[in-house]
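One protein chain is absent from this view; the other protein chains keep their places.
Up next, chain A:
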Amino acid sequence: MILTASEKTAKSHLVVVGNGMVGHHFVEQLIAQKGHEAYQITVFGEEPHLAYDRVHLSEYFTGKEAADLAMTDGTLYDQHGVRYFTNQQVIEINREDKILRLKGGESLSYDKLVLATGSYPFVPPIPGHQRDNTFVYRTLEDLDAIRDCAKKVTRGTVVGGGLLGLEAANALKNLGLETSVVEFAPRLMPVQLDEKGGDVLKGMIEGLDVKVYTNTATQDIVDGDDAFHRMNFADGTHLETDLILFSAGIRPQDALATQSGLTVGERGGIAINNFCQTSDENIYAIGECALWNNRIFGLVAPGYTMAKTAVGHLLGSSDFTFTGADMSTKLKLLGCDVGSVGDAHGQSQGCKVFVYQDEISQSYRKMVVSEDGKKLLGAVLVGDNSYYDTLLQYFLNAIDLPEQPQSLILPAMGDAPVGLGVDALPASASICSCHNVSKQDINQAVSNGAVSVAEVKGLTKAGTGCGGCAALLKKVVDNELLSLGVEVSTDICEHFAYTRQDLFNLVKVENIKSFKALLAKHGKGHGCEICKPAVGSILASVWNEYVLKKEHISLQDTNDRFLANMQKDGTYSIVPRIPGGEITPDKLIVLGEVAKQYELYTKVTGGQRIDLFGATLSQLPAIWKQLIEAGFETGQAYGKSLRTVKSCVGSTWCRYGVNDSMTMAIDLENRYKGLRSPHKIKFAVSGCTRECAEAQSKDIGVIATEGGWNLYVCGNGGMKPRHGDLFATDLDDATLVKYIDRVLMFYTKTADRLQRTSVWMDGLEGGLDYLKAVVIEDKLGLCDELEAQMQRVVDTFQCEWKTTLEDEEALKTFRQFVNYEGEDSNVVFVQERDQVRPATDAEKQQLIAKVG
């Protein structure tokens, strides 16, 4: 690099010192405001990497790489003529001549200077703090060093039980260390939590096998007896540990300010005014190094606001000012929810407090309200953050509290809605604090044409920081769309201006047999992951052709395309059909043998069958060949199709059974097993009213009675359980099947894509009575057709795996690589409880490190 003091360009020279999150945001904002046209911009960063997402730093241990955390790869800078240098520390400012000096000895002049030097971890000067195997937690390099050390040792201790300390403790735990936390203060997270909240958190964290020492001062660190270090505590006790991580707070990096005589605070920090100018009007300070009104802001959102303010001021606008920031936070620490809003300690004059504590489920909530009980001043949440969004909105917008303010922290009883409707939020309500986006900004984006959360995100950046505002953001967007009368389009996607139901009818009436033909006649473009599988499913419902036929193969979602369920590591699970859950000992043995031969993880599913996990793509055909030879069929666990018909043993064995539920379940499963539908379908048959098969929670539920069978429809387990509706009683076998044919085919014809029967029923105009009228009374005159269509599906059933094994072309697509025989080296298993499971990222790294 050659830069000299005399180098001059036509534009004023703006230098940014520090390329952390805030320094980068500053450059981004400056470019967005066309600041690069007014200034020649130069950026210096001391770290070897360009700016990266420090907020998500811990994810570096859970699989993210430096490139994933990077906030820029430099392209943005290059495109706008911003010069940038990493590994370059600025060591001196000569304010008189406006010259900077770099560590390498070079110097250069500036016209305007922005200090975004962040902060550094404070390490308490305990004797022994500089020993080997002691670390801090701030940069990628710190994490590299911690990871290297953790590979060799077993015990780790974090000094400091604040926010960052607990995050670091989580990281140590994930690295497989026995972890302890040592906190000087009487409770964890002393800044954010009150005493009781700290206690509850401590209990929860200890429950996770992390030892917590509060009220504990470390006197010195010396050689350990059975570990690398021994920490001697002031009360005479001690702790042996191999690795020590200091997380005892941060200090603003203000060395340059001190050196050059800028005003700094008593306890550090570069003093700034509301425009983020330091005591020298040509020098700005933003982010964690800046001190405003005697306060440091150790979060990224206030830093971003400062960046915006400085950009505005540099471009000649006084519209933006920095006037402090909300420091409310919500976090998941070691899996425990913790939230803190406003005045958590109740220090405001005359304030009153509500407290709710539940020692059974371990949660604690406190609200601090104004003397008159009208406004929320602060809150503390431990154990359940679902209350946070609402409380934060009351606080930030000074909304009048409801008459019974305590209802905001009491557990919800019955169906009463908790929380604040988005309508009640004022326009100025801050929705995304990371990017300072208000309700008004979102509404503006919507009225400028954004019609989805994704588009609003693109326009406003809301939701792209910590992600904590996602749920609220969606509510505000939906609410605004609705209030604008925007009809949320029912087109299935940009390629077809039709609903699924329309497409179903078109396929059937016009005798259309392929996606391409449908697209040519009724669509545009080339299709996407919404319409392709949806049309694939419709074609299968109507014509029931082999799903891997050449013209259908590219429509199938990966599970359907490879006739197996993809798992997180790219391997597959295999679920043969076991109708009704009945299986012979011989077949059980075959499953065991196959699983053993291919080293598959084996589990009994929630649907009364057996799932074999961990098969690679190229193993699938061989495994299925053996299973089919032993008499198994595909279980279509991958398809939107019939899953299982769960059954109890019924009257054959059970002393209470009134009918043979087992035979009925097997017959039903065999009848409907080939049906592709809008979503998966589950059945159950119980042999008597004790309902051991839980039929009332299934799409189709059948319960034996003295007089035949009772039929229940549209039940659901899963995310939003729904009891099935009693549809007809005391049916004989034939009528039962007839009704099920009609109900299922009517559902298949009219439901939306990926709509379970429960949701379909809830949206069906006329509801249960209408469905009865269609199916029982044949109100639409459709019944013959529905039955005929179902019969066609039944008659054309084929086991897709059997067909595939006979089809050379289809088999070719199961090769792992087209040009190479090996397997995917990223698929790594470890043993747990005598079976394989996928290795975690940390385990993979260790395994690879050991090999390499």
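Note that a residue touches a chain if its C-beta (ideal position, glycine included) is under 8 Å from a C-beta of that chain, and two chains touch if they have at least 3 such contacts; residues count from 1.
Please note the rule applied: contacts and distances are computed from a predicted model.
Within the choices "ABC transporter permease", "Assimilatory nitrite reductase (NAD(P)H) small subunit", "3-oxoacyl-ACP synthase" or "Potassium-transporting ATPase potassium-binding subunit", the name that UniProt assigns to the complex's undisplayed chain is "Assimilatory nitrite reductase (NAD(P)H) small subunit".
The omitted chain makes contact with just one of the residues A:G207, A:G261, A:G525 or A:G631: A:G525.
Contact with the undisplayed chain is limited, among A:P533, A:G614, A:P678 or A:G715, to A:P533. Check A:E240, A:E494, A:D667 or A:E691 against the missing chain and you find that the one touching it is A:E494.
Taking the complete complex into account, A:G822 is the one of A:P125, A:G449, A:P585 or A:G822 that touches the chain left out.
Summarising the interface, chain A meets the missing chain with residues 63, 65, 67-68, 71, 73, 454, 494-495, 525-529, 532-533, 550, 553-554, 557-559, 561-562, 566, 568-570, 617, 812-813, 815-820, 822, 824, 826, 841.
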